[in-house]
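Here the complex is missing a single protein chain, while all its other protein chains stay put.
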Amino acid sequence: MVPHGDPTRNTIEELSQLLSPGDVVIDGGNSHFADDQRHAELLTRVGVHYLDCGVSGGVWGAERGYGLMVGGAADVVERCLAIFDALRPPGERADGFVHAGGVGAGHYAKMVHNGIEYGLMQAYGEGYELLQASPVVEDVAGCLRAWTQGTVVRSWLLELLVEALHQTPNLAGISDYATDSGEGRWALIEGIQQAVPMPVLAAALHARFASRQEVSPALQAVAALRDQFGGHGTGPSPAR
Amino acid sequence: MVPHGDPTRNTIEELSQLLSPGDVVIDGGNSHFADDQRHAELLTRVGVHYLDCGVSGGVWGAERGYGLMVGGAADVVERCLAIFDALRPPGERADGFVHAGGVGAGHYAKMVHNGIEYGLMQAYGEGYELLQASPVVEDVAGCLRAWTQGTVVRSWLLELLVEALHQTPNLAGISDYATDSGEGRWALIEGIQQAVPMPVLAAALHARFASRQEVSPALQAVAALRDQFGGHGTGPSPAR
Amino acid sequence: MVPHGDPTRNTIEELSQLLSPGDVVIDGGNSHFADDQRHAELLTRVGVHYLDCGVSGGVWGAERGYGLMVGGAADVVERCLAIFDALRPPGERADGFVHAGGVGAGHYAKMVHNGIEYGLMQAYGEGYELLQASPVVEDVAGCLRAWTQGTVVRSWLLELLVEALHQTPNLAGISDYATDSGEGRWALIEGIQQAVPMPVLAAALHARFASRQEVSPALQAVAALRDQFGGHGTGPSPAR
Partner (left out) sequence: MVPHGDPTRNTIEELSQLLSPGDVVIDGGNSHFADDQRHAELLTRVGVHYLDCGVSGGVWGAERGYGLMVGGAADVVERCLAIFDALRPPGERADGFVHAGGVGAGHYAKMVHNGIEYGLMQAYGEGYELLQASPVVEDVAGCLRAWTQGTVVRSWLLELLVEALHQTPNLAGISDYATDSGEGRWALIEGIQQAVPMPVLAAALHARFASRQEVSPALQAVAALRDQFGGHGTGPSPAR
């Protein structure tokens, strides 16, 4: 598990000179699936096997087990099953592990997983904000908590949001600056290249981009246009 | 639990003539929160109490308990707790029940819950579609199943999607005509009125609207424009 | 032309007591089309005719003529044509005037016009921002100006943006706080009620809402969630 891009590439190149034929390299980081093809080719030339493994679970995985998505040759996956079984959640293997396909399929699946994650998080965020804005709801945190059992929207992310609100009532002082680690971008770009409509992922990703802007040139243009045709005036906002 | 709108209103009016002071009416249907105000006023005039109760859980609630969000006066909610306790999921009360606020707060919370639901479902749908379109992933259903334990995107809806794919591999023959019961619309309209940005809910709702169109006049206009300036031509689509 | 809502309603009520049968009231403001029905009924009871007239053109209309969209009975529209001809742009009547339909149709058309306007402005804004962010484009204002003749994206709004950039290079100091006068909201709400997919209008409107927030609770929730599962940390943003 090495940061994707150059660090992973350099590590693979180094390993290609150190390992012996029949050895296996498992990239458990967040490489782009196109890199996997290159890394596998590089290692194959020296007889080393390659698996790509998407890993989900965050800081909680150490305790509960990690969801694993693996790409590569079936016999190599088979050979490494004991490793995957040790890392994945207990219970049926298929509930926390998949051999998704050939080289790259593991990281592809992880990329899609993360793309979904963006949409889920933004959906909960929007609902939380609408509750906050409600003229009638008084117990916002209580509503979210009441959804954790029995309801259609129950999920682990919802439980985490309930926990966050318990730790920091009203999320007071928490910045709305939302970074992104890159996999959501890859998922949207891949969607574009496959002509898959992903309006929810796009909306969620763009909301994060916007959250990080000190000033939005696009909205400056909108405000300037309103002034041009309507004489609405522009100037420092009252709020920011 | 009566369909919202006229059926609920008529029932409330009828009950207002049959019930005695001190009685309690609980609207467990999906009324709009603005209707709750009117219904409560109507009943209050004859001394009857009113609670609005959003109920989530679908057809599974009978077995596992329903998530409940209640609006109304605290003493009336208190008086009815035994009813809510009998319906909600077992375990801590606050994990499946909330007294969200005054009259209307229960249905408001349910409306927001459903708005979130739209975003979650579309997020999973988009991810499923990207996996389907992937040039490297071979076991799409296996990926979704592998996410049900340990991963960040695990949820009840994900489990239902896994079950749907188990029952109907590749969702073959399932129509992509996605109806909406109205609460997502209310949530988005309320968001507009409160100036809450809800791009994910909007995207999810619009995707459903589009799914139900035989022909999209907007896209006809786009196609006609492309032909006007580019001579790209128009005509019957190859596919539909 | 009176501000919509109570001011218009009060004026109509007052006029209904002052005018004589056969008189005509023209609401040239931005009333909601549903109000038109009520206003027309109120005036009809005293024999006064009612036309609703959407007016576009902003501060430039005085010079160039206003685009006019009128709703009401054909014979009343006919009777008032001289007024409309005096206000509309010179040239063919149909290029700057329409009798759109019965009562309310004029304001409905104006509402749609404004909904389109939101999308157009945001589209130009996004393009302007991408040019600004470009690693290769050096003359952003020059690009926009070069589009004003001959290109597919030429329009009056584009000319206004070129003018704004001429007056305020880089829009330096112009706030990105973009207000909305309400018609975009009505258009989106009407779209929801008619089940018309309007993803571009929704995106444009939500971008304005977001531009006015000091803090986004939704993005606070997203940031809090990232910290919960990934230990990514939260805190004051570096930029805002």
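Order of writing sets the chain letters: A, B and C. Residues in each chain are counted from 1.
Just so we're on the same page, a contact is a pair of C-beta atoms (placed from the backbone, for glycine too) under 8 Å apart; a residue touches a chain by one contact, two chains touch by 3 or more.
Quick caveat, the model's predicted, so the values are computed rather than measured.
As for the chain not pictured, it touches chain A at residues 152, 185, 188-189, 192-193, 195-199, 202-203, 205-207, 209-210, 212-213, 216, 218, 229. In the full complex, chain C makes contact with the omitted chain through residues 33, 56-58, 61, 64-69, 71, 88-89, 91, 94-105, 108-109, 112-113, 115-120, 122-124, 126-127, 129-131, 133-134, 136-139, 142-143, 145-158, 187, 190-191, 194-204, 206-207.
Touching the omitted chain from chain B are residues 58-60, 121-122, 124-126, 128-129, 132, 157, 160-161, 163-165, 168, 171, 174-179, 199, 203, 207-208, 210-232, 234-240.
Throughout what follows, only the chains that are shown with their structure count from here on.
Chain B has its Cα centroid 25 Å from the Cα centroid of chain A. Shared interface positions of chain A, i.e. residues touching 2 or more other chains, are given as 58, 122, 124, 126, 129, 157, 199, 203, 207.
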